[in-house]
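Note that one protein chain of the assembly has been removed; the remaining protein chains are unaltered in position.
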Amino acid sequence: MCAAEARPLFCLEDLELTGIPAAGPAGVEVRIVTGTTMLRIMPFRDQAAAAGAALAPFGFTALPAPGRFAEARENRLAWAAGNCWHLISPRTAPALEQELKQSLAGLAAVSSAGSGLLRLQISGTAACALMAKGCVLDLNRFAPGHCAISLMAHTRIQLHRCADTEFGLLIPASHAASFWEWLTMSAAEFGLAVQTTAAAVLEDGDPLPAALSA
Amino acid sequence: MQYSVTSLVKQALRGHQGWPEAFRHPEPRKHYDVVIIGGGGHGLATAYYLAKEHGITNVAVLEKGWIGSGNTGRNTTIVRSNYLLNSEIPLLEWSLKLWEGLSAELNYNVMFSQRGVLDIFHTDGQRDEAVRRGNAMIMNGVDAVMLDRRQVLEMMPLVDANNGRFPVLGGLLQPRAGSARHDAVVWGYARAADRLGVDIIQNCEVTGFERDASGRMTGVETSRGRIGAGKVAVCVAGHTSQVMQMAGIKLPVESHKLQAFVSEAVKPCVDTVATFGVGHLYVSQSDKGGLVFGGMLDGYNSFAQRGNLPIVEDVAEAMMMFLPSLGRVRLLRHWAGVVDMTMDGSPYICKTPVEGLYLNGGWNYTGFKAIPGAAWCFAHTVAKDAPHKYNAPFHLDRFAEGRPVDATGGGPFPNHH
Amino acid sequence: MRIPCPLCGDRPLEEFVYRGDATLTRPAADAPMEAWVDYVYLRDNPKGPHREHWRHAQGCGSWLIVDRNTVTHEITQAIQARPGGEVQR
Partner (left out) sequence: MTCQTHRLNGTGRCLNRSKPISFTFDGKRYSGFEGDTLASALLANGVRLVARSFKYHRPRGIFTCDPHEPSALVQLRSGARQEPNVPATMVELYDGLEATSQNRWPSLRYDLLSVNQLISPFFAAGFYYKTFKWPAKFWTSLYEPVIRRAAGMGRLSGSIDPDTYEKVHHHCDILVIGGGAAGLSAARAATQDGARVTLVEERARLGGFDSTGLEQDIAALKALENVRILPRTMAFGWYDNNTFGAVEQVSDHLPVPAPHQPRQRMWKIVAPQVILATGAHERSLSFGNNDRPGVMLASAAERYLRDYGVRPGSRAVIFTTNDSTAGLAEALRAAGVTVAAVADARNGDEIETVHGRTAVTGVTLRQKDGSRRTVDCDAVCVSGGWNPAVQLLAQRGQKPRWSDNLQAFLPQEMAGADFLFTGSLAGLEAREDCQTHGRMAGEAAGKRFAARDSASLADYHSYLEANEARAAKFAYFESSTGKSKKFIDLQHDVTAGDVSLATREGYRSVEHVKRYTTLGMATDQGKTSNIHGIAAMSKALDKPMSQVGTTGFRPPYRPVSLGALAGRSRGKHWRPILRTPLHGWVEDKGGVFIESGLWHRSQYFPKPGETMSQAISREVQAVRSAVGFCDVSTLGKIDLQGPDAAAFLDRVYSNGFAKLPVGKSRYGLMLREDGIVMDDGTVSRLAEDHYFITTTSAESDSVISHLEYCHQVLWPELDVVFADAGEDWAGIALAGPRARDVLVRIAPEMDVSNAALPFLAAREGTVLDGVPARLFRVSFSGELAFELYVPSAYGRPLAEALEREGAEFGITPYGVEALDVLRIEKGHVSSELNKFTTAADLGLGMMMSKKKDFIGRALSSRPGLTDPDREVVVGLKPLDPSHSFRQGAHITARGAPLAPENDDGYITSAAWSPTLESHIAIALVRRGRERVGEVVEIIDPLHGEEPVPATIVYHHFYDPENARVRS
């Protein structure tokens, strides 16, 4: 019996993950980010503050308010539903999950959102124009550091505004293939470049503005 | 004057100067044996059958606006009896039988067009439901035909059989079903009732009830003054709970709005009434050429006769899924009606806890087809103070008894029916 | 129609699912049958202001209590149904 290899892009299997050429540089760049660990944090009754405080080992002092995310070291902590936050990290899952469970014991339920979400980073000069085709939010009022759970192309997704022209998307794996098709159709007019990147590499990239870091 | 080819020719030669009014515009009298609230199809037909079947002619129909301004004048006009439950089929089938002779009976062409209602199915689950329903229909003496894929596509050539998504598996056809001209039904019953002596009083809103010491109904208050009544029959569709509340009765009803859509007129391309269950869509084509179609409720309580965009998009999406060659057809108009949604999707046609007060309402979005049959039964109930066997299941105590007439299994969530 | 979710902000109708009358209280276990029948089947159905339950199903998932006018569709208030909510904004 040999160790099984995860299939990080299982939800996009058999789709062509290639771009669509444009006259000039592609207006939309999509990075498919693999190797991300996503852990749910769901505080028990009246424990949200305590749970936030217990996240110090991960670089955070509090749970971000609804509609916000924060970054510290290589980790991102994002509000993800009514009473739910996601710790998003390039570190490997089981170890991180154990650490988090210990830190939050009695304060919050921890579970692994595992590989159930496809993570995309969408950037480029036409990123906003593309997003507007599916996203119901007022993107002008959705500033870097904001996050939302919202409907896009008939799919409930999580959306992070990473920079003026960059969005992070978390898409339920079962919807990912359809979403991808919608995305490529909608981005075609701008030109689309596609890359697959490991989370570890990504997090070494540009940090968020200092103001957003916890 | 009787309407006929002869009278039409005569009048045509005289520049149509001699046609009498189809119905009078009388001032309300002081008292009527029966006051019917609501000048929609059900109210007018109830008046007609009271006069015709039971000889009760001292009857008024009070309508707050113009007759037909409610749901009867804004519905997608599907007439069928392809129901599931043995408790509901007899009423609808009786209604269908009355439809078949209605134009002649009323001397008014209601354009009842029996070009079939075809429920197309795309999944095994839908097929099983259709088989169950078709067999129930046949057991009740109703016509039902199972069509295979080829037959469905012959009848509905515009259906996309290869949409890469929902294969056409077959369809359940009721050949005798079809559609009718909504306004003609209103005017035809109004004219026929008027000719039997019924007063149709428009612009007359009922604002309250009058009861004697024993609690019995004695009259109604209206925007045109008090009108005495031996019996009061309520047929006010989307406003049932409002009107019944005036009599102190709270009903298992939520008012919702349902939208309807019509396209520009195009040459005939949809020859039957077709439904696309996966997309909750139904579509037919009017004799003028407009495609008439609709989908689901907007989904929240509302008394506004106008819909919102999500359902417009939903319905258009279903149309494009079902009949993708209609992409270049344009939507001409869309509107909404306020419907009583009940806790089991079935109506109330019954006596009420208040003596002298009778109820015909809770029609959800299916009451047009029932107009002749249900009004006929309702007239019976009002005249005889007891239900006819066809409307017996549709009383108010059925929830307490645990005997809802729930054909979709939606349960006590009106917006799930 | 747009509903101001207390957690997510203004969102369009298509993100929400409706349930209805928010003034009902579930009877006690030993309540008489009529109380149960009324609870399950009788609803407030006013023409005008209405207090109702909606779920932000395609957003944060919260059940909300929304005050909305059934004639104008104007919404005057939307709060989380769970008293206090777990999270404050």
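Each chain carries a letter (A, B and C) given by its place in the written order, and its residues are counted from 1.
One rule holds for everything that comes next: contacts are C-beta pairs under 8 Å (C-beta built on N, C-alpha and C of every residue); 3 or more make two chains touch, one makes a residue touch a chain.
Everything quoted here is computed from the prediction, not taken from an experiment.
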- Note on the structure: Shown chains in contact with the undisplayed one are A, B, C
- The one residue from B:36, B:61 or B:144 touching the chain left out of view is B:144
- Out of B:197, B:225, B:248 or B:289, point to the residue that touches the absent chain in the complete complex. B:289
- Message: For a quick check of understanding: of B:103, B:352 or B:415, which residue touches the chain that isn't displayed?
- Response: B:103
- Please identify, in ascending order, the residues of chain A that touch the omitted chain? 1-8, 10-11, 13-14, 20, 40, 42-45, 82-84, 93-94, 108-109, 111-117, 132-141, 153-155, 172-179, 181-182, 185-186, 188-189
- Note that chain C touches the chain not displayed via residues 1-2, 12-13, 17, 19, 26-27, 29, 31, 33, 36-37, 39-40, 53, 55, 57, 61-63, 73, 80-83
- Query: Residues on chain B that touch the omitted chain in the whole complex?
  - Reply: 3-5, 7-9, 12-13, 15-17, 19-25, 65-66, 68-69, 73, 86, 89-90, 100-101, 103-104, 107-109, 111-115, 122-125, 127-140, 144-146, 157-158, 160, 163-166, 178, 181, 183-184, 187-188, 202, 263-269, 279, 285-289, 304, 306, 308-309, 312-313, 316-321, 324-335, 398, 400-404, 406, 408-412
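Just so it is clear, only the chains that are shown with their structure count from here on.
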- Draw the chains as dots and join the ones that touch; what shape do you get: line, ring, star, complete or other? line
- In angstrom, rounded to a whole number, how far apart do the mean CA points of chain A and chain C lie? 31
- What is the distance, in whole Å, between the centres of chain A and chain B, each centre taken as the mean of its C-alpha atoms? 50
- Query: chain B: which residues touch two or more other chains?
  - Reply: none
- In chain A, which residues are in touch with two or more of the other chains? none
- Item | Partner chain A, residues of chain C touching it in the complex | 7-9, 11-12, 14-15, 57-62, 80, 85-89
- Note on the structure: Counting only contacts in the complex, chain B reaches chain C at residues 239, 241-242, 250-255, 299-304, 308-310, 343, 399-400, 412-415
- Item | Parts of chain A lying in touch with chain C, wherever the complex brings them together | 43, 45, 48, 63, 65-67, 79, 81-83, 136, 148-151, 156
